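Below is one structure. I have some questions about it.
Only one protein chain is missing; all other protein chains are in place.
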Amino acid sequence: MSEKIFVKGNEAVAMAAIEAGVACYFGYPITPQSDIPEYLSRELPKKGGTFIQVESEIGAINMVLGASAAGVRAMTSSSGPGISLKQEGISYMAGSELPGVIVDIMRQGPGLGGIDASQADYFQATRGGGHGGYRIIVLAPNSVQEMYDLTMLAFDLSDIYRIPAMVLADSVIGQMKESIIANPRPQTILPEKKWAVRGRGEGESQNVVKSLKLGDGEMEAFHWAMHARYQELGEKESRWEEYQTGDAELIVTAFGSTARIARTAVETARSAGLKVGLLRPITLLPFPKQAYAALSQRCKRFLDIELSTGQMVDDVRLSIARDAEVAFYGRPPGAGSLPTPEELFEQIRKNY
Amino acid sequence: MSEKIFVKGNEAVAMAAIEAGVACYFGYPITPQSDIPEYLSRELPKKGGTFIQVESEIGAINMVLGASAAGVRAMTSSSGPGISLKQEGISYMAGSELPGVIVDIMRQGPGLGGIDASQADYFQATRGGGHGGYRIIVLAPNSVQEMYDLTMLAFDLSDIYRIPAMVLADSVIGQMKESIIANPRPQTILPEKKWAVRGRGEGESQNVVKSLKLGDGEMEAFHWAMHARYQELGEKESRWEEYQTGDAELIVTAFGSTARIARTAVETARSAGLKVGLLRPITLLPFPKQAYAALSQRCKRFLDIELSTGQMVDDVRLSIARDAEVAFYGRPPGAGSLPTPEELFEQIRKNY
Amino acid sequence: MKQVFDRPASLKDVQTHFCPGCHHGAIHRLVACALDEFNIRDKTIGCASVGCSVFLYGYFDIDVVESPHGRAPAVATGVKRARPDRMVFTYQGDGDLAAIGTSEIIHAANRGEDITVIFVNNTTYGMTGGQMAPTTMPGQKTSTSPYGRDINNDGAPFKMAELLSNLDGVAFSARVALNSPKNVLQAKKMIKTAFRYQVEGKGFSFIEALAACPTNWGMQPLAANERVGEEMIPYFPLGVYKNTENL
Amino acid sequence: MKQVFDRPASLKDVQTHFCPGCHHGAIHRLVACALDEFNIRDKTIGCASVGCSVFLYGYFDIDVVESPHGRAPAVATGVKRARPDRMVFTYQGDGDLAAIGTSEIIHAANRGEDITVIFVNNTTYGMTGGQMAPTTMPGQKTSTSPYGRDINNDGAPFKMAELLSNLDGVAFSARVALNSPKNVLQAKKMIKTAFRYQVEGKGFSFIEALAACPTNWGMQPLAANERVGEEMIPYFPLGVYKNTENL
Amino acid sequence: MPFINIDEARCKGCGLCTIACSRKFVTLSETPNSMGYTVAVFSEPEKCTGCALCAEMCPDVAITVFKDR
Amino acid sequence: MPFINIDEARCKGCGLCTIACSRKFVTLSETPNSMGYTVAVFSEPEKCTGCALCAEMCPDVAITVFKDR
Amino acid sequence: MRHDVFIAGYGGQGVLLAGNLLSYAAIHEGKNVSFLPAYGVEKRGGSAMCTVVFADGDTGSPVVGSPSVSVILNQLSFDKYAANVRLGGICIINSSLVVDTGVVLDGVDLVKVPMNQLAVDLGDLRMVNMVACGAYGARSGALAMESMEEALKKALPERNHHLIPANIKAIWAGASVAKA
Partner (left out) sequence: MRHDVFIAGYGGQGVLLAGNLLSYAAIHEGKNVSFLPAYGVEKRGGSAMCTVVFADGDTGSPVVGSPSVSVILNQLSFDKYAANVRLGGICIINSSLVVDTGVVLDGVDLVKVPMNQLAVDLGDLRMVNMVACGAYGARSGALAMESMEEALKKALPERNHHLIPANIKAIWAGASVAKA
């Protein structure tokens, strides 16, 4: 086991990207994610990679589109307003079946917002904030180690399924420092990027990367094909963590930073003799429906906790057995609105 | 009753906007909605209004933000990619509690897409494609007359609730010609725009229009206040149409153009002796949950039809009684993918 | 008998969707000639934009990547940075480049990205049905300027070849036209020069081509062709606006 | 005893959040002086941008509307078109105006919107912690140009006062600095002129103010102030770049 | 003797070639073809100099030029 | 006799005023105040010309100037 | 009673104007009307189609899968759409251009009208769409000739009103050939 290093969540993302062999980073500063471009502006050139601070988030996502179309690993990162501006580009990437990693360190909003942790962009991430009814892969780390590991996973899944992948965290996970093991890049077998534009080359045939599909039934067929791919993703790649769910009579569910706070609340509840468990989705898209379906066969009470007025709770309701109940506790984002373990324990007691 | 006029859906939107007293239109061309700016570039100046073809959709939505902040009625219109680009601006308007009307004539996507009718942007419209977990008002006309009437309603609701309002249609409704009655602007009592920036004026105090909320608990309070406003909207402003639902054993549900096609299919089914009804949401946000809840008390079988792989169907599932079943039939957008009444009748028969 | 004029090899032998008399076709051919000239067809990536030239991939026998409306210079930057040894060009209309794509073209030019930009100025939005463009001329009637472009409301037409020349990153900038054999031959020379700059790694090269859009101008092809010479060229003078080789 | 120097009435009597030695404060005061001078405080709407000047509403005793990052010129256009008889100005940093807001400023200027734009060039992104700006100087180290701005990768700094002067819509464009009493007095004159243009309906007026950002330059206030004179002014020369009154 | 070849299938009858030929050897036919285009026709081959200016003008690359030498 | 007034509560001790006064009548105090700022202090009032240049320089509008006449 | 008619041809044949004319005629008869134009990607040349639905009550779907009447102006459209006509429906073709009616349409009343020729005889090929309208009205009986004459005033821009008499002739010409 290699030595542990004590780093910020955002730095872990940047380190993982380099380990994953990212060739190009394109981004525009925005708090609370600027550590990522700052780290990469320092380290990526050393590795022969390209770092550009672009004039805007729109320019950045479209450079990612171009670099990815050319067959290399490319990424961008942003938050709130910047992610909104990238929606058209993400839609084009999805429509062109281009891989690429987008890191979204959520901050409070709407509008200008601020740097406080938020989970109110769950819908934007999982429903496709952009046009055309596409979906992307969304991974939700809850520790600095996962910021590192899931960033590398994002690159692999994105290349394998040819779907843009997003790492979705917030300022708590992004600014927090923890010791991690900088795991080496996994030996995943990746498909060759035969489709990439590299110059057609002597004799070889023309490659075209595009979203345009005007033939009769062509776009509809694409939608169904992607739909099937999303199903496959759901079966093969859904990831989640269960803690003390075995005999639980109430299952708390939350993702990212909230799941960290909730876990301590669950521990408190256990030591108070309450049979409470925690179900944490690690992949938000695909949403681990199967875990909810299975657990709700036995346990009929769920408590969904989010830093919003309720978004993931829809997916929970759509995933559980019909006779199971879901309570919701939300702390929408903003200064001074981060819940404490003590507070969540209270909620557990109330809903137990 | 004033004389009927035979016009395109898009033209009806533009006429209604003028009747509603829109002072400023800001837009950027994109098919299939360009008839709107084209009509307004001709007619709005005659009424002393401002028409600007802006350099981009981003510029346009932000001009709407500015004009609306200054207290006048302002609007923009676009489709697919252009709507994606407006997401940041819409989030700022929502965060600043600014009224304003956005017309979205959906086209196929993702990416560049094409002019074929689509309903795959339902999530983008109803889940807030932008950041910050806000919601907007979404109205879904299914006739040229409704294009006219709902556009005027959009302006009123937006002014009353201080929430941006979207008119969501597609190329079928936008390009279709029907005879309409150009109703006069309703005599709605509207709140005075005391908050608008007009220059503080002698003695009066400063007005500030902003989304920034940095005080302890300030943004969280805003989220809950808006949440309450959305609930109020749901209770007071939900609109839907029921057709032959009284004794129905199967209820077809669809919005916009699809609802038009479905209605004929339902008629066919009725004449074939099948007890089938149609439930058409007119407001997609607020979603008429109460209608689904009520009908599903008695009728346990629903068939949701959309021009997508399934989006509104989530809201249907979340609204109906737990023991009711929802079947889904989707025709994702694209050339040659518009369903026919005959085809939908087949689906009704299959699910009856 | 020897064939002294034939279709360039980089141009597919297919019928285009362009309207009769549309200059896009001529510009396509000249770009293809440049690719042939430097024998770079197999190492060139074209960045298509959104407009009547959206089917670039259908006409050029090269790898092509589609760009969102106005973003071709950003997409091209991504491609070029990923594959610095390849030749990369964008092909953009005036709505695409001078309206929605303003930021992308200005910053790509300022960074001096080693790409070639072909900018087709036909004073209107062709694909969407003839709305006003940033280059629409004063008084010109379009579907969104029904009373003619009003400088006071809409501003004056952009002169991109001149404007971009002010940026240090720009190595070559020229304006050409296709309205006469003489101008076509001159345009061919300029387009080759623009690509030569990239081949020689000299930096960002820019070609503004004045083009006719008979369909949306509501003119017959010949009349439209004449308008280029009589109205456009006087307002958008042809010539080289920047040429770092002469510095 | 007569008070010969006092805080302008348009400027609230509050402590600002600006760092010691930040020139934003001085620029705020001079804008307030102009509002007082023409007695337009009560009919002026300020369009705040996103940056260290985001709290514009906290310091100016006028109506203020917040704009998304870079979009202040579009927001100002909306306000001005809705209320043509009001005075409208934007206050933007260099990241806001010359990076993400490039399209909006260029097109507002080209349309000749009757607004005044105050552009604060401090060669960095202040609010977000000192990243590279479009105006960051060659070789200048920032948190995203740790090895110094590299012209070949990042392009040369933008000279906005000069660039915008090329657009017909621009009526007045000048660059000022706040690093010495002389320059402050000159800046005061220029800012007043810019607002006078709007008061007289003469069209789009633009002020670029060179400013110190001690915090992100990692310098003491006095050293930062000196840098403005020694490094910035030679590269960004002060003066009037466009003045339609002299035409 | 030089001559040009006009590809009927490519020609859209825009007529730009006709103004290219100083000697007016290229003209448009009177009758529209199946596509509704009045395509270009080459007259008096014997006098063609093979300057290829018509071909240079043609936006649809419908003209090819031959010359001996 | 002209004099200036430095508002302790506004002054952030940046020192820009000190370079404005050609005669160096404005200097920075040695000891930081509660905010940690070494604020500006006005010395030798009797010689002040009331040119107000220090006030013009002050980014925090902490200086007001008085003059008789 | 609910009527629907599908009209197809190539760009330039005035398919949309025909659809508008029938729409205004139906409106003149106090019907509710939905007129749905359909255009392919290449708006120039290519094919043009439209569907007109009119009824006393609700028009329902503007989209029609199997039209009760189809009016087809060229071969390409015939090959592509003729087969859609519903059993017991009518298929009116422009026999000047639709030469090969290979597709057998049993249960469908196939009406051949040499529209180009009739139009040319009347002096202007561009009136082919009027001939088609007349043929539709006469054969389907869904709309009165008089209504179409009235409709011309609304369907045609002022500047073309001088053409109304000629157009009326064309309508009647189509009618006389088509009426069984």
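We just call them A, B, C, D, E, F and G in the order they show up, numbering each chain from 1.
The rule we apply is simple: a residue touches a chain if its C-beta (ideal position, glycine included) is under 8 Å from a C-beta of that chain, and two chains touch if they have at least 3 such contacts.
Remember, it's a predicted structure, so these values are computed and weren't measured experimentally.
For the options A:136, A:167 or A:261, the residue in contact with the chain missing from this view is A:261. Across A:204, A:247 or A:342, the single residue that touches the chain missing here is A:342.
Mapped onto chain A, the interface with the missing chain covers residues 4, 6, 114-115, 172, 175-179, 257, 260-265, 267, 335, 338-343.
Just so it is clear, only the chains that are shown with their structure count from here on.
Averaging Cα atoms per chain gives one point for each, and the point farthest from that of chain C is the centre of F. Centres computed as Cα averages put chain A at a distance of 38 Å from chain D.
Distance between chain centres (mean CA atoms), chain D to chain G: 64 Å.
Separating the centre of chain A from that of chain F, both taken as means of CA atoms, is a distance of 54 Å. Listed for chain A are residues 52, 55-56, 58, 81, 88, 92, 96, 111-112, 210-212, 214, each touching two or more other chains. Counting partners per residue, chain C has 19, 54, 66, 68, 99-100, 102-103, 107, 111, 129, 134, 153-154 as the residues that reach two or more other chains.
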